[in-house]
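Read the structure below first, then the notes.
Removed from the display is one protein chain of the complex; every other protein chain stays in position.
Coming up: chain A.
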Amino acid sequence: MSTQDIIDTLAGIEPGSALDAIRARRLQARENAQKSYLSLFEPIDAGDVSLTERAAVAAFVTGLHGESSVATFYRDKLAPNADGARLLEAIDAEIARGRTSGPYGSYPAGPLSIENTAGLIYRVSAASKSALGTRLAAALEHAHLLVFRPRDAAASDMKALLDAGWSTTGIVTFSQLVAFLSFQVRVVSGLRTLAAVNA
């Protein structure tokens, strides 16, 4: 693949380094993490989720995890889109409103209920909602749930997305995008930590 490996780039892994050699021992995983990124951000069919929506959700999700090379990367991906500056302003405001610590949430009623942990039930502000539109506002609310309290997810959350204009296929792609970023940001963080310890 001609494109530079995105995890290596974000984690600062140099060709020929010790971590480069370790990553080469899981070549299929490395190549398919890259293909996952490409199929989400350079899809062959963006009919159900636009490229701008993908970049906007990614900027929000990675921003909720705190400042990082990954968050900067996706902010930079959103900025050049039509409406990018306006969306970025709204998303920055929503990241500030949505930052908290997870995972929290509730279990099905029963013995695990003693582990239920309360936390922020995030909703987009009225001001941002008009900047983002119905679809993206619903997406940000669901993305926040996926990031911080995935065990709270319920069938009614699927209905909220469908009601906001998301197709069933669009929900699958959007869910994959948030879930993939949850993976990518952690691999990058873990590899960066290991590289720093060895530096």
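One rule holds in what follows: contacts are C-beta pairs under 8 Å (C-beta built on N, C-alpha and C of every residue); 3 or more make two chains touch, one makes a residue touch a chain; residues count from 1.
One rule holds in what follows: contacts and distances are computed from a predicted model.
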What is the missing chain called in its UniProt entry, if the choices are "DNA-directed DNA polymerase", "Alkylhydroperoxidase domain protein, Avi_7169 family", "Amino acid/amide ABC transporter ATP-binding protein 1 (HAAT family)" or "Ferredoxin"? "Alkylhydroperoxidase domain protein, Avi_7169 family"
From the list A:S36, A:S50 or A:S69, pick the residue that touches the absent chain. A:S36
Touch as defined at the start, partner being the missing chain; which of A:A96, A:A118 or A:A155 qualifies? A:A155
Provide the residue numbers of chain A that touch the chain removed from this figure. 18-19, 22-23, 25-29, 31-33, 35-36, 38-40, 43-44, 64-66, 101-103, 105, 107-112, 115, 142, 145-148, 150-151, 153, 155, 157-158, 162, 168-169, 171-173, 175-176, 178-180, 182-187, 189-191, 193-194, 196-198
